[in-house]
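A single protein chain has been removed from this complex, and every other one stays in its place.
Which chain is which? They are A, B, C, D and E, in the order written, and residues in each are numbered from 1.
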């Protein structure tokens, strides 16, 4: 269970939001919406623990995340605007090292199978630099397939994906919620996720 | 008038498309569609003259673009996946230097007014690094407001924009077509441009 | 007191250039630094005042 | 006891420190001026001419205090920075940034006056002696600290990054000093050495001490003044600043 | 983390130990270095070229060259190590990998050590191996060459460790490449003095052990201190 209490965020001289709070139960998804520059990305980074909030607390399973350290980082999967993949490495190598960072060993065949599921069959051994924008995003999204983290924090995950991939991703997120996972999402596009209890949080200046 | 005749594109060992052709008249827009990795970006870069096609020709006002040089470059505005803005410079400085590159001097007040039109009022003097993803895209899009180029080649221009900005951009493109301009676009999202004669080109493997 | 005249004082036994070069630059540095600081402080204060009066006019 | 803690925290926040510093500054200026006049008087009119160095030795009255201050200020700066990093107090970090330029200036003055002294005494502006070299490196460390803070736009980040650099530097300054010293003694015979300076007359020592006090008071005054400016710049959007500039 | 395990979709995927993560990070960086072909080679070539430039700038007298050899070789090694520093974290920072590292459950210090290890293997070790060849150009004898190699073997990891601090602190500070040198070069000075000093002491017959053991002491200190400072620097950069 993720609880945010009275969060406030200041960037430069701009107060992006204040008194923001919510509770996310297993199986729940939180859609963060708002205009460009309203502070969605800033909120998501605060929820991950990447940057500290100006004031307020975030609790995970009832405890403040500052004190949890490792345990919270194990529970979170964050996907930002950047893909966090290396252009010189192949898709397969990227997948394997990302998994290793999370402490998970992926064998070659498992990796190929996972990449096949994100629609990159036949492109496993191409340096990512040669892939198209959408294909790069798919490599980044392959993390969703092996991560054991219960809390997914996804910043604009649908960007650059074609329509088939968008609905595939929606299904994946749905399945995660069905298994009792949680998700925090932003997206400027319409999203059709069937499962889970939806909450909407609009950040207004 | 832009004409493409029998274009073919090969990347690595992969034939992306062949025998591709179209004619774009003033006031016309060409929507290039296709799955991730089908070759849309590759086609657009070929149309700009950034990379040569495997075979086939591109004509501008009836003449092959290879021979036109300058004259064609003056006529084209290309907006790619990358924003082509400098993170350290402010939005205003970015705007002014991009304009200078195209041989156009923009005074400070004009620049501020233009940035106001893309929804960046009050953020003119912030280094672009601090802007949100959508705001960065808006800085890049501000080129559409001053460019005299008749042919706009836009690769996923709607990415990262919020809904208000998406419809604003659709209007801008519409107005350009009304003035007799042309546009080549890709987008995985639905686009509602009211004006101009639409053509659709689907790249299939 | 070992100086018999002003001239002798400034000559510093032939080492005038070195002694006064040292003391002079030191004095200059110790004078300029506070002046620059005063300017910096005044700049902030005036810009804050300007902002404030702009705020009040808006209200 | 608890009263005292509250007191301490009260002055630990910029908004109460700002007026307090404003009140303290003139006193430190006054002290600096008094010590300076006294020191100069001792230096030029009380201290006798040196037997071997003639009048040139009078440079000592600024050279040595400036050298001392440059080293002392680095330690003070690192302490403030360390406190700011561990306790996350804004004021300490501001003090660290406020001290750096003054420390760098004293390091520069030490080099400058030393060079001007070296020319008549040693016949050269510069030798690669241990103390000279480590003073030069100290100047680089100051400049590195300032450049790093200037290169980072977000003040909070600049504070923390600067603090780490300052702490790493504090660990390194003694290492650098001893390594350079050892290097030099291995290379260089008995050619030149500063420690061979004539045993100092007691008046000389007094002059140096008084001038050092003057520089110290000056440093405090200037650091406080700079800290005040930094406070206003960084906290310009808070309410207390709006009232402070009334 | 019961819940987390329950959510593991792949189910069969094995877990890596702490050392496994460290090695995985180091392996990835090595792979990257090899992929950007000629990377290992170019650090080396830089070293070689700087060392070879000096005779061109100074003149070809062998007696003179022999005296300046330890200094030139060490300064060149130091510059070569330093130049490769800004790539230590910059790419990971730009493409978001660093965020993922900070968020990774493995301790950040461990990942940092993995990266430093890879950096040394790519930039330090080759210098150690080529140094004797360059020493020959400056007419050093066999013993001195041995001491040179040894001093570089102890010294180059030290350079990587100290450099990592600077690299972390200048991260995201645009145009930080030269700022990085400003920060790290002063900190490199003890390594330079003891490293070059060892070779000089050997040449002049004084015995190099004193210098070498001081260098080793510095290395031990840095092993303890640098990962901490680097980690702190990285966290700040991402804040």
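Just a few scattered comments:
By definition in this document, contacts are C-beta pairs under 8 Å (C-beta built on N, C-alpha and C of every residue); 3 or more make two chains touch, one makes a residue touch a chain.
Not measured: the values here are computed from a predicted model.
If you put the hidden chain back, the residue from A:88, A:110 or A:162 that touches it is A:88.
Only one of D:59, D:136 or D:245 touches the chain withheld from this view, namely D:136. Of E:25, E:101, E:147 or E:192, it is E:192 that touches the chain left out of the display.
Which of B:37, B:53, B:80 or B:119 touches the hidden chain is settled by the complete complex: it is B:80. Interface residues of subunit B with the unshown chain, by the touch rule above, are 48-52, 70-71, 73-76, 78, 80, 82-89, 93, 97-106, 110, 114, 127, 145-146, 148-150, 176, 179-181.
Not every partner is drawn; the one left out touches subunit E at residues 33, 36, 38-39, 42-43, 45-46, 49-50, 53-54, 56-59, 64, 67-68, 70-72, 74-75, 78-79, 83-84, 86-87, 173-175, 177-179, 181-182, 185-186, 189, 192-193, 196, 200. Mapped onto subunit D, the interface with the missing chain covers residues 124-129, 133, 136, 140, 143, 146-147, 150-151, 180, 183-184, 187-188.
Here, only the chains that are shown with their structure count from here on.
Relative to the whole-protein C-alpha centroid, the nearest chain centroid is that of E.
Looking at which of A-E and C-D shares more C-beta pairs in contact, the answer is the pair A-E. If each chain is reduced to the centroid of its CA atoms, subunit A and subunit E end up 34 Å from each other.
A straight line joining the Cα centres of subunit C and subunit D is 17 Å long.
Counting partner chains per residue, subunit A shows two or more touched chains at residues 81.
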